[in-house]
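A single protein chain has been omitted from the complex, and every remaining protein chain is retained in its original position.
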Amino acid sequence: MLTCDRIAGAFLALFALGVIIESRALPLGTLWEPGPAYMPVFLALALFLLAALIMIFGGAGKPLGELSWKEWPHAVAILCASLFAALALERLGYRLTILLTCLFLLKAVERKSWTLTAIFALAMAFGSFFLFYTILRVPLPRGPMGF
Amino acid sequence: MVEMFQNLYLGFSVALRPDVLLYAFAGCIIGTLVGVLPGVGPLAGISLLLPATFGLDATTAVVMLAGIYYGAMYGGSTTSILMRIPGEAASVMTCIDGYAMTRKGRAGPALAIAAVGSYLAGTVSVVALMFLAPPLAAFALRFGPPEYSALLVLGLLVLAYMSGGSMIKGLAMAALGLLLGMIGIDPMTGYSRFHYGLVELGDGIGIVPVAVGLFGVSEILLTAGQPTPPKVIKPKIRELLPSREEWRDSAWPIGRGTILGFVIGIIPGSAHIISSFVSYAIERRLSKHPERFGQGAVAGVAGPESANNSATSGAFVPMLALGVPSGPIPAVMLAAMMVHGISPGPLLISQQPDLFWGFIASMYVGNLVLLILNLPLVGIFVNLLRVPYPLLYPSILVFCILGVYAVNSSVIDVWIMAITGLMGYVLRKLEFETAPIVLGLVLAPMLEMSLRQSLAMSSGDYAIFVNRPITATMLSIALVLLVLSLKPLFTGKVDWRGSLSQQAQPGEE
Partner (left out) sequence: MKSLTWKVYRKAGSAKAAIPRRLVVSVSLALLVAQAVHGQEAFPSRTITLVAPFPPGGVADLTARPVAAAMEKILKNPVVVVNKTGAAGAVGMAYVATAKADGYTLLLSLSSISIIPEADKLFDRKPAYTMDQLVPLALISADPTILVVHAERPWKSVKELVEDAKKRPGQISFSSSGIYGTLHMATEMLSHAAGVKFKHVPYGGAGPALTAILGGHVDMLASGPAVVLPHIKSGKLRPLAGWGAKRVDAVPSLPTFKELGYEIEFYIWAGVFAPNGTPEPVMKKLRDTLRQGVQDSDFKSAMTKLQTPIAYLDAPEFKKFWDKDAKMLADAIKRVGKIEEKK
């Protein structure tokens, strides 16, 4: 039966194999003088073994079908918001990025009223910038237009 | 002895001057504000604010930094407890039970216990620092790479022996974390490992973005879309303070955490981070109700918080006694002193007694100021939970982005946070613990480096781990633990962990 543990174990095992394959580019060294690939290969072997054990003993775990993924639209939206922020932060500047992120989360995801959205987004973007950049001197990026 | 009290008097007469006190207060407030940012713990806090103290005179600058340091540490625990966002790697363990308490409506007590625990640990460890600094510092220097390797191996075994849940799954997660820690330039040979053309990965994956992603972001991803949004918690005044039972349950963990943290903290390097992990594991092992851990056990907040605070004070021992930058935080403090023309070194105590004792006294004062400042703030902080979740989570996300970016001014860190957020979300869905990943990531570079340095020192001879007394002692203890944890396999008895999983299914975290 396909359980949570089995699927996770399979992924971990694949990951471990991937690491071993990728490590071939680096010198392994010897037991007495371990090279750059020594620890990664050793750890990947350990992870592979553990993943195999998880798959073997994982038959009694929770079946994969029982998992509920009801919250996925929110999760995807929030992830997209963070990825957008990562892309935009140093291009648009901190304030503009945060403004857009907040607008998106509140209006498109949470469907709040325009007034609330606007107040919240402006307060977040400019308030946090003022507190941390202007007063506390935490370096934050500014965009091409000085924002 | 008389001399010491005279010196301490001298120190306090400096630290209690009204203007100095003002800076201590300002430092605590600023530190708390910055520390509330996810990922900005004491290290990032004092690094970010160090330039702000350049204009002050030496004593006020150091006092203010001490305030910032305590403030940032406490600010970090606040977000860990209220929002499950670790302020730094060391507060990962606070997130688990602290946040579980918040969800049960016990945020106030959790914050109060964390504040009192930190205060007690801080004060006791400063006393220890004062009396024991010179002899302990000499001992601390004997910790070279072989001793360090032995300590880390011992630490890992203590954790494996004492952690709850499924040991295989926990170990697999730790191995995953250790593997992630292999990314970056190999410090022994200069080879780049698994960096795929990204220069930013040269120093490896940052611990802070991973901790914030795995804990903070994954929590938002899990919670925001629930059909019934989490209830807004309306705290009542009498629920702000810990109950008598909660005090009783935290007394011993605070004491044990303080001693453990101080001892681990003295050792040069970054090993102090493991003190909070080890403290959590020990408390769970010693507890009469190990099944409560992960579900909001107050001891799971008290122990690690105290250990963390006292470990960072312990790290000042070699710095003050010998002028050695024995860890990242002391290194920044030393830089602050150098800016003011104080040359730190073994002669600091005798040549600049007012500075040394002023620093010691300001650590007492800073700690106390923070307690006075923060206990009333508990009420205000807890009221943040009244904000409905659809407004709360965008704010949390913004602060996560801000904090993670600010630590290194690096967008790559924001990427890492988002990716590990997704990873944490999936892993928690599949009922895996994520704390061992952070631990693995913390330990990986230290463990690998010290092992290979030891072998470089001995030209490949493994006898170096047996010939040195400290190393041999620690490895023997590790061996005993290993035998003990394997015993049930041969005797066929169910050990405490097995009986635990029969009683109750431990929570996912």
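Going by the order they are written in, the chains are A and B; count residues from 1 in each one.
Definition applied: contacts are C-beta pairs under 8 Å (C-beta built on N, C-alpha and C of every residue); 3 or more make two chains touch, one makes a residue touch a chain.
In this text, all values refer to a predicted model and were calculated from it rather than measured experimentally.
J.: Touching the left-out chain: which of B:145, B:242 or B:403?
T.: Only one of B:145, B:242 or B:403 touches the chain omitted from view, namely B:145.
J.: Given that one chain is not shown, which residue among B:332, B:451 or B:474 touches it?
T.: Answer from the full complex: B:332 touches the omitted chain.
J.: Given that one chain is not shown, which residue among B:113, B:188 or B:355 touches it?
T.: Answer from the full complex: B:188 touches the omitted chain.
J.: For chain B, enumerate the residues touching the unshown chain of the complex.
T.: 47-48, 50-51, 54, 141-145, 184-185, 187-192, 197, 199-203, 268-269, 318, 322-326, 331-332, 334-336, 338-341, 343-348, 408-410, 445, 449, 453, 456-457, 459
By definition in this document, only the chains that are shown with their structure count from here on.
J.: Any idea how many Å lie between the Cα centroids of chain A and chain B?
T.: 22
J.: For the complex, give me every residue of chain B touching chain A.
T.: Its residues touching chain A are 30, 33-34, 37, 48-49, 51-52, 168-169, 171-172, 175-176, 178-179, 182, 186, 188-189, 191, 193-194, 217, 220-227, 390-391, 393-395, 397-399, 401-402, 405-406, 409, 411, 414-415, 417-418, 421-422, 425, 427, 429-432, 444, 448, 451-452, 455-456, 460-462.
J.: What does chain A use to touch chain B in their complex?
T.: For chain A paired with chain B, touching residues are 4-5, 7-9, 12, 15-16, 19, 22-23, 26-27, 30, 32-37, 39-40, 43-44, 46-47, 50-51, 53-54, 57, 61-62, 67, 69-75, 78-79, 81-83, 85-86, 89-90, 94, 98, 101-102, 105-106, 110, 112, 120, 124, 128, 131-132, 136-141.
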